[in-house]
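First the structure, in the form of structure tokens, and then the observations on it.
With one protein chain withheld, the remaining protein chains of the complex are depicted in position.
So, chain A:
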């Protein structure tokens, strides 16, 4: 088993990939700021959890995957399909409950999925999609199609039994799966350090004889990418699963509109993370390294903002589903509702 510190090292990333990282992080940021403002105005139904502050972790991990690789996620869901390359208009339409939504208005914010980019679904129940990703890796292994699967889970899900069952299953069957812990340090309001038996979730890898690594600076998209890439390459070579833990921080509350339930984290802590914003860090790096000019990056940001604005226009203009559509999609071979609705 490799030492935790040896698992990842800086990697060469070409110019286009570095720019694409910024583009996708900006997509997540702009999309979620738009969504948060819709929630505030009461224009978006249901519960919404943003990953503002976690963009480097989300995008760095997704970009280490091939477009055909599989991915599952959780209630903090928007970033995952966006990071994986999903088209924005059907995602925004889904959040507004429209029939043009990526899940035809059946899933909403917590249950996005875009199978066309390998996004097999986010789970509103914490940890519940981890076995599903493990199964996607099983199919890749049995069918020998060279794909890998990655499941995002938080520090809260690190204590779910299904994670441990899946880690063991993936380890004994040597499945190509990456268990990606997004450690934003709080499960709703509960500090991870008060409910974890270990200092770092990745330490638990040793219990399953698999590599585990923690990226301490999860705001650095390149560091995340490098670590996940090692795990992805290893999985693709048939060497089995890994845990990659990313230390990060969510700027917003657990869900939009949720009021502070007491002082579970202090303002200074939040400010210190905001001071190291992943988008700002990556932009500065691109400029310093001469990858792009200020003007080029401004254009990139402005293009993404246009993209999000037109996704919103599409969503707003889209029709709501007809009530009868509630009866579609339950089965592949449908069963008629006997007697209809009384």
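Operating definition for what follows: contacts are C-beta pairs under 8 Å (C-beta built on N, C-alpha and C of every residue); 3 or more make two chains touch, one makes a residue touch a chain; residues count from 1.
The definition used in the following text is that contacts and distances are computed from a predicted model.
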{"item": "Protein name, per the UniProt record, of whichever chain is missing from view (\"Sarcosine oxidase subunit delta\", \"ABC transporter permease\", \"PBP superfamily domain-containing protein\" or \"Alpha-ketoacid dehydrogenase subunit beta\")", "value": "\"Alpha-ketoacid dehydrogenase subunit beta\""}
{"item": "Among A:22, A:82 or A:133, residue touching the chain not depicted", "value": "A:133"}
{"item": "Residue touching the undisplayed chain, where the options are A:73, A:89 or A:105", "value": "A:105"}
{"item": "Residue among A:65, A:88, A:120 or A:196 touching the omitted chain", "value": "A:120"}
{"item": "Absent-chain interface as seen on chain A, which is shown", "value": "70, 72, 101-107, 111, 113-115, 120-121, 123, 125, 128-140, 142-143, 145, 149, 161-162, 165-166, 168-169, 172-173, 328-333, 335, 338-339, 342"}
